[in-house]
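For this depiction, one protein chain was excluded, whereas all remaining protein chains were kept in their positions.
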Amino acid sequence: MVEIFEIINVGLFAAALRMATPIAFASLGGIFSERAGIVNIGLEGMMLTAAFSGVFITFFSGNAWLGVLGSVLTGALLGLLHALITVKFVGNHIVSGVGINIFAVGFTAYMCQILWGSRGASESVEGLKTVSIPLIKDVPILGEIIGSHTPLVYIMLIAVVLSHILFFRTSIGLRIRAVGENPASADTAGIDVYKVKYLCVVVSGVMAGLGGAFLSLGHLNLFAWGMTGGRGFIALAAMIFGKWLPFGAFGASVLFGLADALQMRLQALGLLPPQIILTIPYILTVAVLAGVVGRAIPPSDYKPYVKE
Amino acid sequence: MTVAVEMQDITKTFPGVVANDRVNLVVKKGEIHALLGENGAGKTTLMNILYGLYRPDRGKIFVQGKEVKIDGPATAIKLGIGMVHQHFMLVPSLTVAENIVLGRERTKNGILLDKKRIISEIREFCDKYKLSVDPLAPVYTLPVGVQQRVEILKALYRGAEILVLDEPTSVLTPQEVDELFKAIRALKEQGKTVIFISHKLREVLAICDRITVLRRGKVVGTVDAKRTSPGKLAEMMVGRRVLFRFKKKPVKVKPVVLKVEGLKALDDRNLPALKGVTFDVHAYEILGIAGVEGNGQTELVEVLTGLRKPLEGRIILGGVDITNFSPKKRIEQGISHIPEDRHKRGLILDFSVMENLILGSHYRPPFANGRLRLDYEEASKYAKKLIEDFSIKTPSENTISRHLSGGTQQRVIVAREFSRGPKLIIASQPTRGLDVGATEYVRKKIVEMRDNGCAVVLISADLDEIRSLSDRVAVMYEGKIVAIKDPRTSEREFGLLMAGGKRVR
Partner (left out) sequence: MSGKGTDKTGPALGEELISGIKGVLPEVIAISVAFLVGAVILLITGYSPLSAYWSLFMGAFGDKFGIGQTLTQATPIIFTGLAFTFAFRSGLFNIGTEGQFLVGAFFAALAGISFKNLPFFIHIPLALLAGIVGGCLWGLIPAVLKAKLGAHEVITTMMLSYVALYVTGYMVNYPFKAPGWVAQTVVIESSAELPRILPPTQLSVSLFIGLLCAWVVYYLLWKTTIGYEIRAVGFNPPAAESGGISISTRMILALVISGGIAGLGGAGEVLGVHRRFIEGFSPGYGWDGIAVALVGRLHPVGVALASILFGALRAGGMVMTRATGVPLDIAIMLQALIILFIAAPMLVKRYLMRGRLGW
C-alpha cells in the first residue's frame, strides 16, 4: 500500500524546482532567440555539449565552477554557430538546429569514449556543492522547497528575474523586442538589427549552456549519453506555454519539472513500468501545444531581415 | 516668407517607368502643403526621396534654404524631416511610449529605462500638439487613428519640423479624420510645416493651404486652395487623354450573370472594407470598377473569389447562390480570376509553365481521369497549345515560371484563366507592371472574352484602361459603389467621384 504522501510531499516540490532548472534555462534561451526573430531548435544539442564540456573541464581542473564556465563558453560558441548560419548565411533555422543537435550527440559520445573509454558515461566528477540560504532554509515547508539547492538553481531564479527586467525595463530589451517583431521599424529607428540578433542567439546558447551545466555538474555529477533527454524541446514548449515571457516560461518549466520529479518518484516506487512513466513529460508537452498554441502569438514572424 | 523645403528638377526612374520627371516643389515654412494625384502619380516616390529612402537620379534638394544630400532616414531626421508612412512602422506589442522612444530611449544610468521621465516628456508633447494618446497602451490595442497619432508623435519626438504625411486619411473613419485635421492645424500653429500626400480632393481642399498636383510623374501645377475648385483639381489630376477605344461587338440581349447584393466585409486589420456593395454584371459585358486603390477593391475581389468570408450579403452566379462556396467550387462554377499580385496568388513561381497552366483544373479531365494519376502528357499538349495560342514567350512548357518576364508570366495566367471557358472573369489590375505590348495584348484578350459572352469585372487603378474597355463603369470609394456611369463620362467627373468629390448613390 503506497501512501499518497510518499509521492506527494514537500520533497517532491523541491525536486520539481530542481528539475525545472535545466528546462527553465533552456527556455529562457529560447525566449532570447525567438524574441529577436530566430528559432533555436538546437537548444537540446547546445545543452548536451555544454553538459559534456562542464564535466570535461571539471575533470581536468578539479574545479566545478571552471566547469560551469566551460559550459557557458560552449553554449556561447554553438550559439554563435547557429547565428552565423541563420543570420549571416540566411540558412534555415530548423535545419541548423537539427544539425547542431545531431553533432552534439556524436561529439559528446565520441569524446566520452576517447577520454573515459565508454560511450555511455563519463567518470564521476566532483560537481557543485549544494548551498543553503541561511534563515530561509529554516522556514517550514517553503524553506524545504527552496532553501537548499545546488547554486545553479539559484542562478536560474536570478536569471529569470534579470531576464524579465531586461526585456521590459531596459532599452536593450526594448530594442530586442522591436527587432524580432518588426525589424523594419527597428532599422529605421537606427538599431543595428543584425547585431541584436547575433547577441541574442549567443545569449540563448549561454542559457542552454547553464542548463547543461546543471544536468552534469549540479545533478548527476557526470556526463551520460543523451542526458538532456529532450529537455531542449520541452523547453521550447515551456517557452510557448509561457507566452515568451520569462516568468511564464519559468512557471511552465516548474510544471514540467514537476512531471519529471513525479516520474522519477513513480519509477522509484515501481508503481508503473518506467517506460510509461517516462512518457509523461513528452505527452504533457504535446498536450500543452495542442491546447495553447491557438491562443499564443509568437513574438516574431521569423522571416529573414534583409536590408534594402 | 521662408521656404522650408525646395525640391528642384527631381527626376527618378525605376526599370520601365519614370516615377518623377523634373519635379519642382516649393513648400513654405509653416504651411500645409498638399501633394495631390492618383496612384502612380509619383507622390510617394518624391517624398521617399525627401526622406532619404531613395536617391534621385537628378535634381537638388534644399532644406531651410541650404542645399542638402539626404542619404538615408537618419540624415532626414537630423534635418528635421519626419515621415508618417501609409503603412505604419510601429511595433504592435510595445506600448505607445516604447514605440515613440525606440532608438533614443532615455535611461537612468544607461541601462534601465527612465519610464517616469519618458512618460512625462510624452505627455508634454501631447499637450503641446493636442494629440492625446495613452503612453502606456500597447499599440495593437489602439484604433488606427490613434496609432497614427503615435507615428506623428514619434516624428515630433525626433525633432521633426517638417512632417510628411502619406495618405493619412486612407485608414481613418470620418471622425478620426476630423481629429487628425485638428492636430494638423495645431502643428501649424506651433510653426511646423506639413506636407500632405493624398488622392482625396475634398480633404485636401479642407485642410491645405496650397496644393501641388502630380500626374504621371510630372507636376501639373501648384494652386492656392482658396482659389481653386474640386472640378479644376480633378481635371488637373486626371487630365485629358486620348482615349483608346476598343471595338466591341454590339449585343442586344444580355442576361445577368453575376448579382452581388449588399456585401459587407472586413479587411485584414478588421476594419470595414466593404460597406454594402451591390451591383450586377451581364454576359457580353465588361463592368469596370474604377477607383483609387485602397477603397475596398482588393477585398471585393477576395470575397468574389472565395478567399475572404463576407460579413453580410449574397453573391449569385448564373442563378446559383455561391456566397459560401469554396474557391475550388467557384472555379467549377465558371469563375476565372486574374489576381492583382501575380507572384503571390497568380503563379507558383517554382512550378513549370505547364504546371501553372493547369492549376485549377488539374484534378479534372483531361488531366486526371482516375482520381490519382495526373496525365502530364495531356497537360503538356494543353500547355503547348496555350503557349502557341497566347504567344507565351518561353523556351519550353517545362521552363520554371520564375525565369519568365513579368509580361510573359501574366500571359500564362491569362492563358490559363481564359481557356477554361469561364462565365465570369474577375481581372484585378491585369496590366500592372507590364510593358506596352503585353498591356495591349491582355486588354485585347479581355475584350475577346467579353465578345464571346463572358461577363467581366475589371478592376483597375488606371482610369484610361477602365474607360476604354468597359461597357459600364462603377466607381468605388471607401467600400461602396458610389456611381455607375457610362464610360464616355468625362474624366473630370470620374476624377471627382474617385476622389470622393461627389456622392451620387
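Just so it is clear, A and B label the chains in written order, and each chain counts residues from 1 on its own.
Everything below uses one rule, namely that a residue touches a chain if its C-beta (ideal position, glycine included) is under 8 Å from a C-beta of that chain, and two chains touch if they have at least 3 such contacts.
Bear in mind the structure is a predicted one, so any value in this text is a computation, not a measurement.
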Task: Residue touching the undisplayed chain, where the options are B:R58, B:K309, B:K328 or B:K444 - done: B:K328
Open item on the list: Tell me which of A:W65, A:Y154 or A:Y302 is the one touching the absent chain.
Closed with: A:Y302
- [ ] Sort through A:G11, A:G91, A:P151 or A:G190 and give me the one touching the missing partner chain.
- [x] A:G91
Open item on the list: Take the complete complex as the reference. Which residues in subunit A touch the chain that isn't displayed?
Closed with: 39, 41, 81, 85, 89-96, 98-107, 109-111, 113-114, 119, 229-230, 233-234, 236-237, 240, 273, 275-276, 278-279, 282-283, 285-286, 289-291, 293-294, 296, 298, 300-303
Task: Residue numbers in subunit B that touch the chain omitted from display - done: 305, 307, 326-332, 337, 339, 344-352, 354-355, 359-360, 362-363, 367-368, 371-374, 376-377, 380, 395-400
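Definition applied: only the chains that are shown with their structure count from here on.
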Open item on the list: Averaging over Cα atoms per chain, report the distance between subunit A and subunit B in Å.
Closed with: 47
TODO: Quick one: which bits of subunit A touch subunit B in the complex? Just the residue numbers, please.
DONE: 165, 169-172, 174-175, 177-178, 181-182, 184-186, 188-191, 299, 308
Task: List of subunit B residues in touch with subunit A within their complex - done: 53, 73-74, 89-94, 98-99, 101-105, 107, 111-113, 115
